[in-house]
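What follows is a single structure, and I will ask about it in a moment.
Shown here: the complex without one of its protein chains, the others still in place.
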Amino acid sequence: MTVMPEIEIEVREGVDRETIETVNAMAGKYKYGWETEIEMEFAPKGVNEDIVRLISAKNEEPEWMLEWRLTAYQRWVEMEEPDWAMLDYPKIDYQDIYYYASPKSMEVKPKSLDEVDPKLLATYAKLGIPLQEQMLLAGVEGADEPRRVAVDAVFDSVSLGTTFQAELMKAGVIFCSISEALREHPELVRKYIGSVVPQSDNYFATLNSAVFSDGSFVYIPPGTRCPMELSTYFRINAENTGQFERTLIICDKGAYVSYLEGCTAPKRDTNQLHAAVVEIVIMEDAEVKYSTVQNWYPGDENGVGGIYNFVTKRADCRGDRAKVMWTQVETGSAITWKYPSCILRGDDSQGEFYSIAIANNAQQADTGTKMIHLGKRTKSRIVSKGISAGRAQNTYRGLVSMHPKAKESRNYTQCDSLLIGDKCGAHTVPYIEVKNNSSRVEHEATTSKVDDDQLFYCRSRGMDEEEAVALVVNGFVKDVLQTLPMEFAMEAQALVAISLEGSVG
Amino acid sequence: MAQLQAKQDALTARLAGLTAPKGGFSHDARQAAFARLAQMGLPGRRDEYWRYTDPAMLNAVAPLEADTLRVEVPIFEGKDKLRLVFEDGVFDAAASDDMAMAGIEISLLSQADAQDLHWAKALYGTLEAAGQTPVARPFASLNTAVAHEGLLIRVTGKAPRPIHISYRQKSSTSDAILHHCIKVEAGADLTVLETGISGARSNVVMEADIAAGGKLHHIRPQGRSHGKQLVTHIFARLAAESLFKSFTLSMNGRMTRNEAVIEFTGDDAQAHVAGAAVGDGAFHHDDTVFITHDALRCESRQVFKKVLKNGAVGVFQGKILVKAGAQKTDGYQISQALMLDDDSQFLAKPELEIYADDVVCSHGSTSGAIDEAALFYLRSRGVPMRTAQSLLVLAFLAEAIAEIEDQDLAEDIRARMEDWLSRHQGK
Partner (left out) sequence: MLEINNLHVKLEEEDKVILKGVNLKIGAGEVHAIMGPNGSGKSTLSYVLSGKGGYEVTDGSAILEGAELLDMEPEDRAAAGLFLAFQYPVEIPGVGNMTFLRTAVNAQRKARGEDELSAADFLKIVRAKAKALKIDAEMMKRPVNVGFSGGEKKRNEILQMAMLEPKMCILDETDSGLDVDAMKLVSEGVNALRDAGRSFLVITHYQRLLDHIKPDFVHIMADGRIIKTGGPELALEVENNGYADILAEVV
């Protein structure tokens, strides 16, 4: 048999031995689908003003926060659920959901993680998330220089605790749950909350404004490079419970932080709602990297169960030369509705968006970004890789807007879609709005299927079809994987393989 | 609800001044069009496909006054063609050639009731109706419902000469509504040239049904009046191994919306839609294209170029829809804007919606100013600024003009473009 050399090179570039090993090692279906049996405390089902008051009271919030929530709630009641996304799902009964669920043991707030119920700590250990400060994130044993990662662990509606707080505080970095921030640093929260994603920005964000129960808060003081990576791990455990978290990150002048976010949920037959808001404020010369590996339970092969993931994420580059980079690996959820955006307000500010979205079986994803260029010489870059398999529908939706004053700005967008099988769909819906002529906007998109030659090459080397597809897909998404911190990149690579299971044959 | 009511109210007002022909072969199609319209109403600003173009001028009960051009510059003069003239939207027999031509039957919509045209009855309003989903196109239904004038052309062989539909505007307030049906029978081959401006405001629909192996070439320089308001729709259906190539040149115009709705129903067919638009000042130009692949191995190309200055606005909304099973589809789309100054706007939504895996589809969109490095290079070789700019603008437009197969016609279009550039330089 003769082998065409360029295929060989392509496969080599796309995949390495490490990938093959990871793929082999992680064979198995959704592996986070187990449940922690623990006594829970629920607020009554449904949403109303009393529930809003209850959540606020549980978190011992200041009065202004309750008022803010109630205003949001009143606005939400008058709003209609949007239907413009290419998503098809049964009507959500917002009164059939628990909006607050907390382990009973958390009723008395633990002073530190040591006081947290061992069962809860065991949950995170099983997920591979280190809650002891000497431990590393899973999968990097043997790395030359172990990197430490501070973790805020959110379980259903509450944060269990945050690691490395004391050490971070020495650098002036505040990293805690948002409920704690509301108690300890109310002035900071009050100043910035809703300043990037307004209280009633959209239907799901407005609901979140009313009922968010916890989430993470980060403040990096001027000129500070955050001494370690920060991360939040979200776990939905309780049945019929929605998770509504709110994350607020403020990166002051000249500061830098890399923030990671992960999430999983047990397998269940019913759908569960997750509606989060992430707000990032970036001052002059500051830089934030925000990486997400979204691995909510996607539902089974027949589309039963899975998380409905409606998320509003936005970064505001407020100062000159501010920089934000979003990287997302979206493999989970039955429904994904998510458009991490960049407001490039400061002159010379930069926004980047790198995305891998994989939809298999009956999953539906409608995701992308918005790049709003307001400042002069602002730059943005979008690289989106969508993979559709099974009967899934995967849509890239994006906006690039060059305002009249955003002179000499640049955007480059590349969005590629890959189809595996003839029952799925891949869609691209970009909006391009250019209102000055010194800016340059370039958009390229392609849609194609997995290359038969590459598949054949892999299989002729002894891989089965599914492994071969996983390898080729890993090559397809490599550009984006490279933008992730190393630990995440490896996890993401493995996830790509797992989420494509059953996509061929 | 309130939105729909407003759209329906706008429709009621618009229809008040219009009458539909009574009875005749098109009666049922017109009644159906009225029914569709009643559901849709006229377009509103919040409709997804009107977000970049305000339909107000097209919705208005009466057109804005538009000056007629003092001199109509003829184009395609070197071509032997059969000319059919419409003045302010009404057929002008005296100015038109004799309609007899081998292999072609031509009738006037206004006189068709006297004839028994089965093919026309089957076609009139049919492609327009099919083109209303998934995106509503109310002006096309309005046209089907009330058009009195237009041509019914059926071609059974290779047409010896192109048909030239020549529009003339004499009144500054004329509101023309024209509906053409073209049936290209199996293996037949026709070129249609559409030139000039049919009224201060015009609504022109062309339904083209191309049978297996048929070919239709369509070249449309839309005239250079500044005041015109124009909405056009091409609905084309392509059977196996057929070909449709359409090129539109738009120069000036207060409001232009050109829609093309193309569906592949037979395998191995080809459709190319291209447009070059140049606007200076109060110019709003919108190309909205929807191509549906519902057959094997079809090829579609969309090539749209816009040159904008002094506040001109260019809009492109192009979509490739590949239905499940339409394997081996080759879909290509490019939309580009060259903005000659800082006031202009380019608004684009290039979409792909794909339900088949063995396809190659791509789209690209760019916008920006003239390439300074290229400009300097030309000038360093002694080419004066204005000539260098023209050369680069023409180079930018070349890819769209290249979609015209007939080299003589392409040359005429290029010359017209050059003429426009020489008039609109500087400032």
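Every chain is named by a letter (A and B) in the order it is written, and numbering of its residues begins at 1.
In this section, a contact is a pair of C-beta atoms (placed from the backbone, for glycine too) under 8 Å apart; a residue touches a chain by one contact, two chains touch by 3 or more.
Since the structure is predicted, the reported quantities are computational estimates derived from the model, not experimental observations.
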Subject >> In the full complex, displayed partners of the excluded chain >> reply: B
**OP:** Decide which residue listed in B:Ala13, B:Ala93 or B:Ala374 touches the omitted chain of the complex.
**Re:** B:Ala374
Subject >> Residue ranges of chain B at the interface with the undisplayed chain >> reply: 371-374, 376-385, 387-388, 391-392, 394-396, 398-399
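Operating definition for what follows: only the chains that are shown with their structure count from here on.
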Original post:
So what's the Cα centroid distance for chain A and chain B, whole Å?
Top reply: 44
**OP:** Could you please specify the touching residues of chain A with respect to chain B in the complex?
**Re:** 84, 86, 404, 407, 417, 419-449
Original post:
Which part of chain B faces chain A closely enough to touch in the complex?
Top reply: 48, 324-325, 327, 337, 339-342, 344-369
